[in-house]
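Just one protein chain is left out here, and the rest sit where they should.
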Amino acid sequence: MNITLKVWRQAGPKDAGKFETYQHDGIVEEMSFLEMLDVFNEKLLEAGTEPIAFEHDCREGICGSCGCMVNGRAHGPKDGATLCQVHMRSYKDGDTITLEPFRAKAFPILKDLVVDRSAFDSIIQAGGYISVRTGAAQDANMRPVEKAIADEAFDAATCIGCGACVASCPNGSASLFTSAKIAHLNMLPQGEPEKYKRATAMVTAMDDAMFGACSNHEECEATCPKGIGVEYISQMNKNLIWGELFEHDS
Amino acid sequence: MNPIARLYKSTIGKKVIMAVTGLIMVFWLLSHLGGNTLMFLGQEWMDAYAHKIHNLGPLLWVMRLGMLGVIVAHIWSAIAVTRISWAAREHSYKGGRKTNVSTWSARLMRIGGIIIVLFIFWHLADLTLGWVHPDFKMQEEGGAAAYHNLTVSLRQIPVAIFYMVSVIFVGLHFSHGIQSGFQTLGLNHPKWNGIRKMTSWGLGTLIAVGNIAIVAATMFKLIGGE
Partner (left out) sequence: MLDLNSRCPDGPIETAWDRHRQSIKLVNPANKRKYTVIVVGTGLAGASASATLAELGYNVKAFTFHDSPRRAHSIAAQGGINAAKNYQNDGDSVYRLFYDTVKGGDFRSREQNVYRLAQVSVDIIDHCVAQGVPFAREYGGLLANRSFGGALVSRTFYAAGQTGQQLLLGAYSALSKEINSGKVKMHNRSELLDIVKIDGHAKGIVTRDLVTGEVTSHAADAVVLATGGYGNAFFLSTNARGCNVTATWRAYKRGAGFANPCFTQIHPTCIPVMGDHQSKLTLMSESLRNDGRVWVPKKAGDFRKARDIPENERDYYLERIYPTFGNLVPRDVASRSAKKMIDKGHSVVQGGSGVYLDFADAIKRLGKDAIAEKYGNLFDMYKQITGDNPYETAMKIYPASHYTMGGLWVDYNLMTNVPGLYAIGEANFSDHGANRLGASALMQGLADGYFVLPYTIGDYLAPQPHGFDDTSHPAFAEAEAQVKAKTDKLLSVGGKKSADHFHKKLGKLIWEECGMARTEPGLKSALERLPAIREEFWSQVSVPGSGAALNQQLEKAGRVADFLEFGEIMLRDALTRNESCGGHFREESQTPEGEALRDDENFQHGAVWEYAGEGKPSIRNEEALEFKYVLPSQRSYK
């Protein structure tokens, strides 16, 4: 298989960057997308050029490291999959593949396809936890949790923090990411006491990190590799509104 | 701090203002459409309705100023949210970004909003103040101005087309805005989302089709006589 790669090359955070076009042949369809890039990087290396920098680690769709825009879509053509879970059998000979980093004010580009997503960490640090000290907990079965609620909290908690939601959003909003974590914790009885404080703190951190506002295009949901739904955004809003209007203690 | 002001500080708070004001306008526009359909019943009905509204006196001014406040708050928060989003998307995709599920109505919210504002100015200048109207009659005690003003105005083809295009944008604005407003206010449940979206599209279609029907009927002289 022979493919034309159009890749965003940017030497560093301050570099302007531009697309470079390459020919890449000898691709076999069992290759994963990232292995296709590995093989191409070997070629660049042999030619004495710097290989394409891209982030990846577990290569099984759970660590959230990988991802870029592939032909304008986050994580490439497959629904419910990260880029590392895409295989070259999704392409055919002669295709052109355009690779561009996730873009958002809050995700500055570090190099080529590598972006800095630490703004996500700052949102979690603001309130994405239950304040419990190690060793202070009662027996785990003291407090039953309805199965449906536990399952839904789990669904919200499967977010891998890859940033595809921000990258796909016309507004560069991190609402899906933030709301999934708020929903996961606020839904559980353990997270109840800090519910409103958490929503306010995390939304404030999200705004401070220069993410955009949600305008309900639902592009995030469509490209989320874990299929996390926009209903959590609505729940986040509800928690925030109620908290600010009625539960704020100042 | 005032809870509303505190809420407004966040992007979500701004969206809440937009949603609440938007939904108020939805009710207002639906009742406006209801009033407009009286055109089909003839001059007597229409003028009597206009007359009633006119006779509300100070209450009319309360309503007018209230609506003005709602519109200003809606636009104000829309601009604020848009500025935030543009800042967040400072760097656009050089290779393009594919849209997957985003609807035309969602994507046309900002441009549609601007068209609607222009339309409101024209509409007020045309049928409330008469500044751009070829033969404007002031509403007087027992007079019959509304029916006349409307018929004359909508028989100008460019004006009629402008009205129709504008209400299409109002319809599009509705069909994304209503469901989006509910979502923003926290009213989203997987079991009810079908109805939320259907209602939104339904009302969008109603506001556009209903108003177009009145404009078209007037333009083609189906109402208002020769």
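Think of it as A and B in the order they're written, each chain with its own count starting at 1.
The rule is simple: a residue touches a chain if its C-beta (ideal position, glycine included) is under 8 Å from a C-beta of that chain, and two chains touch if they have at least 3 such contacts.
It should be emphasised that the depicted structure is a prediction, and the values quoted were computed from it without experimental measurement.
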item: Which displayed chains the hidden chain touches across the whole complex; value: A
item: Residues of chain A (touch criterion as defined above) contacting the omitted chain; value: 11-12, 28-32, 34-35, 38-39, 41-42, 45-46, 48-51, 53, 55-60, 62-65, 81, 85, 87, 89, 110-111, 114, 116-118, 120-121, 124-126, 128-141, 143-147, 150-151, 153-154, 157-158, 160-161, 184-185, 188, 190-191
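Please note the rule applied: only the chains that are shown with their structure count from here on.
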item: Residues on chain B engaged by chain A in the complex (per definition of touch); value: 1, 3-4, 6-7, 10-16, 81, 84-103, 106-107, 109, 176, 179-180, 183-190, 193
item: Residue ranges of chain A touching chain B (in the complex, touch as defined); value: 6, 8, 19, 69, 71-73, 98, 100, 103-106, 168, 170-173, 200, 203-204, 206-207, 210-219, 221-223, 229-231, 233-242, 244-246, 248, 250
